[in-house]
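This view holds just a subset of the chains, kept in their places.
First chain written, first letter: the chains are A, B, C and D, and each begins at residue 1.
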């Protein structure tokens, strides 16, 4: 996640870091070249180009904006839902810690470690990193080699621990159900995050919009070259920048758990959850907070 | 569900697989022929066509985009809600498995098989396949011939088993209510999926948009032929591709449980749920994960 | 609800059944006559009409599309929420049946009949039919003449039965609370359906849009007649068809519990709930499923 | 709330009652006068006005429509959320009545009266009427002079009564928690209604839109007068009617608990809740239903 203050006048015009420009400059260059060709051709054969009117392009451009706005909305919603789910994770982790506050110190510590294992495991799973190794830093218990879902296995362990506490009479059935509420909340978080990470916006949809946007930007110069001459470069580039930029940004927000500049700061959120939970266990040393590096919070 | 990485420049322009083109090329051909006729007619009788202005078409086209965007939004929401419901199913299945973790092995196994029967039955029900036969692979218990809802019957069986566990004193009433929470969640998933599968977007709505889009695309060439000549083909085809494409895609997303390329991967999700549940029962062999075939995950 | 497959090319252009045309042909005829008058007048006095430009009409038309799209969205949401509520009803009915699965046969039967009475009563209440008589088909218990809400009274009876089961010790307090969950869900369904049925979209809103759309369509011919001549009829009719059609459809979806072609199939859903519930009671004969008649499912 | 059937052709054009016209005719008159001045000026000095093109106004008008549509959406959502909350109130009241159905008659009556006091108190609080006096009609118990929230105090009393029932052993802890669910639901209703009533849409937002709409409508005549002459009055008035109308309507829906024609029928809903609750207490006389007066339901 990019952490920057509101940009000032100069930054708005010239900032590159944090901008989507590095992702789309190649396409913009292609469009620029096509536009230059169009203007040169229009100067050679003005007759052909004079016939092309800008009005149908207005129609297509507006239609495209409307549909692109819809895809953008869908991608942003996924990004924001991802953030909400990690917020839920923090809430459930804090609440679980609160609900076991009267258990013996050792019990609380090992359950908190399981929670930390779950949180880190989920982060690794979503970022396609080594889930098993990440969990092993917190939980000694070995996980079966062929377990398809180690993070869920940790949650299962937490469930077993709660059941064991009840079966041994140390907590009653109501307390067990109160703890299970938080485990279910964590299950909801995992399920929701997996859903977002494994189900992209329908491919045909993205392709249709990519394609229409590209064809539109490739042909727009020919529509404007006749009447605007070299002035045509400006609106062509501005339109291409906006359409390609929103498109590329939508792609970044679509799966918000990756390590792109605009992805969610999964690592920092994991650490925050750890710190919140460990600070409630006496004698635990807190790992340092994660801070943005080069304006990017991972 | 199509599983493809972000397309590159060439793919955007020329990809056919994963595109909506195969569904709409017939309509596009009709529009192309009409457009050619319009241009030829305009060259013969330029006087008649010069009068037709593009401005009213801009108005109609933008209005159509706005309404089509609304239908698209509704269809995408149904698709995403369908995915959410299957995510809920995974969550409830995992949570149920976690909540019975201290029951005897045999009990857990047979309840897990019932859960697998429910999941597979629901998938078959939604895809209009043989619900009864699918369930029979997991549950020996015969289901009455005239039972209108075998999948719900399996859920009913799970409810009975939970009641029997309570009535026999093996779990107390609180535990029963904790288990029932998951059964209710499964009931919500079934009800939600049935709702989406049996209630299309109002037919009159789809028809109105189909009709306006078709008439619009059939008459647009006549509006542009006079002023653009052969250049008219390009915007006409681009507009038709976008409108028909979004329309066809909306239709595919409307009932997301079918076996279209952009449908939800119900089979793969079912298998994932099975694997997650069976991995928690000792001694069970896991069925293999389902992988995309020709970029399509079923 | 209209039950039709995806329309083909010819149906899109010429289908009348399932179309919104029957509701709006009178208005379309008025617009057609006005358009013909406009064209004739423009041929007589071309000077006056040449001054009228189409550009302000583009602005008004697009603004109108945006606002109409908003109203349409609101109406569709009401329709879909109504469907969701009836889905909830099915879920709650199935869950209630599951939760009483270990009660004696007679008890289950009479409670199931009460549930059927509630479902049928709600359907009658929403469709402004004879609520009291409908309920009497399932529940012998007479309802007070001045009871303002017989359907809620049936729910109240179910609550009393659950309380009586607890007070007599046949179920414990937890079971009672588990049953109450479903009764509350049914109360939510009733409250939600009543809300949609009794609270239309603000009248001033509908009136404003009706009025602007009508004035717009009545004056559009005069704006186009000057420049397009007889060709003006086509865009005028297409615009009027789209605007009036969406308007009429919105009105049909606004209160989705009536008996319009695009209303929800309340009767079929009621029957489905009945069948699902009765199939779980041994020895009950299932009423036949309701099937679409002339493509309309009631 | 205006209660009218679907308007017919003549009503659409000429209805004044139920229309937003009475609120905006003053502004429309100003615009009309400005438009007449613009046309007269254009006839005197045609040279100056010919330069003003309608195209930038199309851009501004469409942009304004998009932003106004957003504000309208927000206001309608508030209105509909308000209605949902009052629906929740009915649901919670009915459910509370159902859950105390086996208590002694006297107990039920006095708790029902407290519920009626809460409902009426909330209505008075939201409409800025005399909350304390309204409650006193149902609850004899005096409320402290400096109590900042008498309606919440009544809910507090209901909570105390429930606690007392549990502390005296007449209901057990589970029953108490089942009753508390409804009290919490009522608390949610009160909190939600207070939120809507005390937090308008950000003032700067409304001001920005008011201002842009007003400046737009004041300058539009000058843009159209040159090319349209007296015909300019029609689009100017239609645009002004739509923009000002939606603006005024949005303002009415923003705080839906006032006594404007399009406000929610808080009084009728309160009465409906009373009737539903009192009909379940034997020997209570039902107050009459509230009916629309002059098509307005209060």
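One rule holds in what follows: a residue touches a chain if its C-beta (ideal position, glycine included) is under 8 Å from a C-beta of that chain, and two chains touch if they have at least 3 such contacts.
No experiment lies behind these values; they were computed from the predicted model shown.
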Problem set entry | Assembly size in copies, with 4 chains present | 5
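One rule holds in what follows: only the chains that are shown with their structure count from here on.
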Exercise. How many degrees of rotation map chain B onto its copy chain D on CA atoms, rounded to the nearest 5?
Worked result: 145
Exercise. Using the average of all C-alpha atoms in each chain as its centre, how far is it in Å between chain B and chain C?
Worked result: 23
Problem set entry | Chain centre separation (chain A, chain D; CA means) in Å | 37
For this session: Would you pick out the residues of chain C that each touch at least 2 other chains?
Result: 55, 57-58, 62, 64, 66, 69, 174, 177
Exercise. Looking at which chains touch which, would you call it a line, ring, star, complete or other?
Worked result: line
Problem set entry | Residue ranges of chain C touching chain B (in the complex, touch as defined) | 1-4, 6-7, 9, 12-13, 15, 18-20, 54-55, 57-58, 61-62, 64-66, 69, 72-73, 76, 79-80, 83-84, 87-88, 90-91, 94-95, 97-99, 101-102, 172, 174-175, 177-178, 181, 224, 227-229, 231, 234-235, 238-239, 241-243, 245-246, 249, 252-253, 261-262, 264, 272, 275-276, 279-280, 286, 289
For this session: Show which residues of chain A lie in contact with chain B when the two form their complex.
Result: 27, 30, 51-53, 55-60, 62-64, 66-67, 69-70, 74, 144, 146-149, 152-153, 155-156, 159-160, 163-164, 167, 173-174, 176-177, 180, 183-184, 187-188, 190-192, 194-195, 199, 202-208, 210-212, 214-216, 219, 251
